[in-house]
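All protein chains but one are shown in place.
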Amino acid sequence: MPVADEATIARVQACGLATVLEAAGVELDGLWLQYFRLGGDLGVMEVEAYLHHALVLPALQRDLLACACNELAEGHPRRAPYAADCSPAGEAGAG
Amino acid sequence: MKPDSSAIELTAAFARIHGMLLSQEASTHAVHQLAQVARELIDSAAGAGVTLLEAEGRKMTTAATDRLVEAADDLQYEVGEGPCLSALATGAVQRVDDTAEDVHWPEWSAIARTMGVRSMLSTPLVVRGEVLGALKVYATTADAFTVEDEHMLGLLAGAAATLLGAGQATDAPQRLSDALQAALRDRQSVDMAVGILMERRDLDQDRARTLLLEQSRSSGQPVLELARRVLERGSDPFP
Partner (left out) sequence: MESEVSAMELTTAIAHVQRMLLDAPAATAAVARLAEVARELIPMATGAGVTLVDEHGQPRTTAATDPAVEALDRLQYELGQGPCLTAWDTVSMQRVDDTAEDTRWPEWAKAAVATGLGSVLSTPLVFRGQEVGAIKVYASGPHAFTEHEEHLLELLAGAAATLLGAAQDPGEIHRLSTSLKFALADRQVVLIAVGILMERHQIDREAAHRLLLAETRRREMPVIVLAACVAGHADDPRL
């Protein structure tokens, strides 16, 4: 069974994240701040690069970003996906 | 006491987030408006532009009202000479009345003329003795700019420089640097070690921190080093 590679999963997560950020009106700086509070390690530039698919982040950092986004976008119907949501065995993270 | 630079950077990052220091986007937007004002201000100007210098002194033309301005600016960097470069370097107003006859920047003028640029006025943006960039206007006719225009542009540049210099600390990096990330990692190591000790010895946070400090004092080892040892599984540096 083919396993999606890290880069692909990262891309899917980044796409989902960007979509929710835009839809919920969350800005990059606000996302980073929340991510920082949750224990995220990386700087704003790295996060921005990830959103633009110029950088693949480790799974934990991607999930922290997803979590940060979802907490900020509380009440919004769409959710940013976690790595576990993006494996081919499971369903792609949705609502 | 000189503040730790990583602490400054973290604070600057937060300041930017709170809109206290200009984000790149706001800065670009503001200088674009400035360029527009400059063009409207000077009747004979065909176009205007603003160049801001990056922290390391490299150029970053951030706004132009049209492509001719951009092209003429890029040209200066390509040939390594030109009125704006001189304005940036000298902190003084530079003027070209006719590119067809200019002797100060012969290479640039010759090519600029073929682009359609005949007159140019470049005013530096200076605040607290530091050159932040330059404000410039171009015209497609010779002798287009008067002393009055120079004065007006200077006035606008002065106001702009004051505002720009205030809203943007020139040494505030736009991202968390390695030093900052190292400082955060260190702090993080200590916090996680505190958690481990709390669980291992059934202590609350204060007691766990105190334990680390006391051990540090008695053993002469820095807290950070103790913390790292606690994090390495199977290793307990405490008696």
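Before moving on, here are some points about what is shown:
As written, the chains take the letters A and B, and residue 1 is the first residue of each chain.
Assume a residue touches a chain if its C-beta (ideal position, glycine included) is under 8 Å from a C-beta of that chain, and two chains touch if they have at least 3 such contacts.
Not measured: the values here are computed from a predicted model.
For chain B, the list of residues touching the undisplayed chain reads 1, 3-4, 6-8, 10-12, 14-15, 18-22, 26, 29-31, 33-34, 36-37, 40-41, 152, 155-156, 158-160, 162-164, 166-167, 169, 172, 182-184, 186-188, 190-200, 204-205, 222-224, 231, 233. Chain A meets the missing chain through residues 33, 36-39, 60, 63-64, 67, 71, 82.
One rule holds for everything that comes next: only the chains that are shown with their structure count from here on.
Put simply, the C-alpha centre of chain A and that of chain B have 29 angstrom between them. Of all residues in chain A, those touching chain B in their complex are 29-30, 32-33, 39, 41-45.
Those residues of chain B that touch chain A in the complex are listed here as 13-14, 16-17, 23, 174-177, 180-181, 184-185, 188.
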